[in-house]
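Structure in structure tokens, see below.
Only one protein chain is missing from this complex, and each of the others stays in its spot.
For chain A:
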């Protein structure tokens, strides 16, 4: 392996040197997605980001992608093959690609890697994510106002900090405007499985939920909400086509500006390993059009909250807040630090049920 990796490294370095010398050579950018690009959720938005890169750089860039790549050993092979095919920059767009990304990056020191939602970096591995919890705060507020049964159904994927953060953020803001609100959380252990997600939505509705939130990537829960005549929030992407009357709004992940800037950095030779965590203000988290079903005053409050988060006047995790077990977390006037948020593995006070252990 040693000699082999040195050789590939050397061959690659040669290739890169040559591409630097010949300016007409294209920068090759690879993307791997955990779901199909047609999930109309998470992977779809990453692919939109890829298309934006093509749009921005035209003939000077070549993009390749691979969809539905399982997290684990398969991802490692896919990324290696992309690197061997001459990719200069590879975006691995799911949490489970973390260790494979690091492994492949170690073998190809001249290729740059960008891993979404992870926490391990290297000289040629950056991480990036969006502050989805800012969006969750806004839809939590709307959900608290809109629910009549005081029951919000929440379809959660995996009990990782990103998802737990979203549940906490939504709950805190629903509770603030509706002290009687209850959250029912179903863990489906998948990012993309329309059948499982639909089952979860149906189960939640049977338990009395009249507002559905999801942290999974398919449009199935939105479709069920539409069928059952209740309301829901789109996830990662505008899901209005799948719930024309059901969708109240959606949290949209807009990766395009980030992807364009990172590709530009590779082209300019200014790329450095960084950790990016952007929210509403730079536009990484955005919202779909708010439905007419939301009363005007609620919509105004939601829009005010968006402005306040943007300006930094409001942090979604502001004290006083207690943990689920009643112990103090944030005192009055205190806001959560990024370190705690990044590793969040506890519910806030008031949430029922347990995080799967």
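As a working rule, contacts are C-beta pairs under 8 Å (C-beta built on N, C-alpha and C of every residue); 3 or more make two chains touch, one makes a residue touch a chain; residues count from 1.
As a convention for this text, contacts and distances are computed from a predicted model.
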Chain not present in the shown complex, as UniProt names it (candidates "ABC transporter permease", "Nucleoside recognition protein", "cysteine desulfurase" or "Bifunctional adenosylcobalamin biosynthesis protein"): "ABC transporter permease"
Touching residues (missing chain, whole complex) on chain A: 1-4, 8, 30, 36, 64-68, 70-74, 76-78, 80-82, 84-86, 95-96, 99, 103, 119, 158-161, 189-190, 342-345, 356-357
